[in-house]
Structure formats: structure tokens, C-alpha cells
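Left out: one protein chain. Kept in place: all the others.
Here is chain A:
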Amino acid sequence: MVLTERTATERPEVRGVRRLSRPDPASRGRGGQRFLLVGLVLASVYSLFPVWWLIVAATKDRTALYQSNGLWFSGWHLWDNLHQVFTYQDGIFLRWTANSLLYAGVGSLGGTLIALATGYGLARFDFPGRNAIFACVVGSFLIPIALLTLPLYLLFSAIGMVDTPWAMLVPCLINPFSVYLAKVYTEATIPYELLEAARIDGAGELRIFFSIVLRMMTTGGATVFLLAFVNTWNAFFLPLTVLRGKENWTLNLGLYNWTGTRLESGIDLTGLVLTGALLSIVPMAIMMVAMRRYWRTGVTLGALK
């Protein structure tokens, strides 16, 4: 940090010299720039070609899938494939989509509300046990899923919750990382003075929370919701453990099951699995594009964890 201080004091002089002696960074070494661009283009190709392949594969019929060049189109059967995905096994895929949307949508909404209330409580009130709660929040980042999921399965089966949507929804309501984010956002956006002013005006605490705090926390709340939604949409181990019957499965679980049927019964569902996989990305992609500005702050804030 000594360095920073020194350069700060020298700054005016540095600026002056810069104009005379140093070329603009953009024109710095053409070769260097080209090297950077080539590297990034190669990395982008690596990132994108599997997705490209998946899109192409979803447009092919069975024969073309096995015989044509994987990276280019051969015939157009996307509509047939979609029709098959949605009608196979009496349209169970649609059911799985609805389940995933329900768990991720409702679960994350409830979880976000609880997290915002908790984060606000932790950040703006001073009560005994506050530090203990926060220690639990941070400590739980380290707990492996297996340690929680297996006993959770036993608890849920003891109270008859296994194999019902509740087994997925209830765990979504409590998310320590969301609480952590909510606390950080509260500290950044809700000033003490505002709360004081509202109290002097005679507003009750609940009313302050619902009509002032929640409204000021839309950005933070949207970020928390988006990250929770993505987490639930991607979940695999929890649904695999607590959901037994096909009708309550998530998309991930259904697709996983379809990849395994070739092993068990010799029926090859590769075409269906690929079209289904592409479909399962669509809601995530829509969500990510629509809420671009929120998830970027979310990913960056992940770095604070």
C-alpha cells in the first residue's frame, strides 16, 4: 500500500509526462493486441462450440444425429423433436418443466423474502445473539450437501414430506448465502437516519420493513432472487434424494433418468435427451438476459463470500 500513496502524490507530474513520452495504451504493440484477441477468440470458441453442437443436434432426426457431421445442420427436424419430447410418456416432460418452475420460482421468492427480513434484522438492529446467527450463516457455507441431505431425507420421511413438492420447497426457504447477501445490501442501501425518521413519524416496524425497506431493496432483492432461482434450477442431489415418484421430479432429474434408460432397457433416448437439455437451458437464458444487470453484481459479490 506504500506504493499507492507514493504514486498518488506524484500523480500530477506523472500525468504531464505521460502525454509527452508514452503512447496511448490502445496503440501499444499491435502484435500484443493481436495475441490477446487470438487467445480470447480461441477461448470463446471453446466455450461456445458445445452449445452450438447441442443446438444443431436438436434439429436432427435419429439417422442424421448418428451419421452426419455433428457441427453442421443436416435436415430440419426440430419441430418433430419438440413434439416427441413433449408427448413422450404422456407428456411427463411438461410436468417436470412445471415442477422446476414451481420449485425455483416459488421457493426462491419465499427464500428471498425470508433472507431480506433476516439480513435487515442483522444489519440494522442490535440484539443479543446477533453475532451467533451471523456466525451460523457464514459457517454453513462449509457444510457438505451430503451431511445435510441424507438426514434431511430421514426427517422428511418421518413427517411424510418425502415425495411431495414440500420436500423441495421447504429447503429453498432457508438459504444462508442469500441472508449474507441481503445483509450486505442492507448495509449499503438503508441508512439509519431514514429508519429513525420513519419511527418519529410513528410508523410501525413491520410497516417500515414492507413499505420502505423492501421498496429500497429492489435491486438487492432481485439479485438474491436470481441467484436462488439459478441454484434451485440447477439442483440435483437434493431432488435425487427426496423425490422418488416421477411426477414430482425436476427437469434435471428427468433428463438424468432418460440418459440412463439405454443402460437399463436398451431404449436409446439420446435425441430426446438432447432436445430436452436444450429446452431446459431456455428459461435460464431468458432469466439471465432479462436480469443481466443483477446477476453480474451477484457473481461479483460472490467474491466476497
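Just so it is clear, a residue touches a chain if its C-beta (ideal position, glycine included) is under 8 Å from a C-beta of that chain, and two chains touch if they have at least 3 such contacts; residues count from 1.
FYI, contacts and distances are computed from a predicted model.
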Per UniProt, the name of the complex member that is left out, chosen from "Chemotaxis protein CheX", "Sugar ABC transporter permease", "Homoserine O-acetyltransferase" or "Reductase": "Sugar ABC transporter permease"
Selected from A:A146, A:A197 or A:A290 as touching the chain missing from the view: A:A146
Residue, one of A:L82, A:L101 or A:I114, that touches the chain absent here: A:I114
Residues of chain A (touch criterion as defined above) contacting the omitted chain: 3-4, 6-8, 10-11, 14, 17-18, 21-22, 26, 28-29, 32-33, 36-37, 39-40, 43-44, 46-48, 50-51, 53-54, 57, 65-66, 69-71, 114-115, 117-118, 120-122, 124-130, 133, 136, 140-148, 150-155, 170-171, 173-174, 176, 179, 205, 209, 233-234, 236-237, 241, 252, 255-256, 259-260, 263, 270, 273-274, 277, 280-281, 284-285, 288, 296, 299-300, 302-303, 305
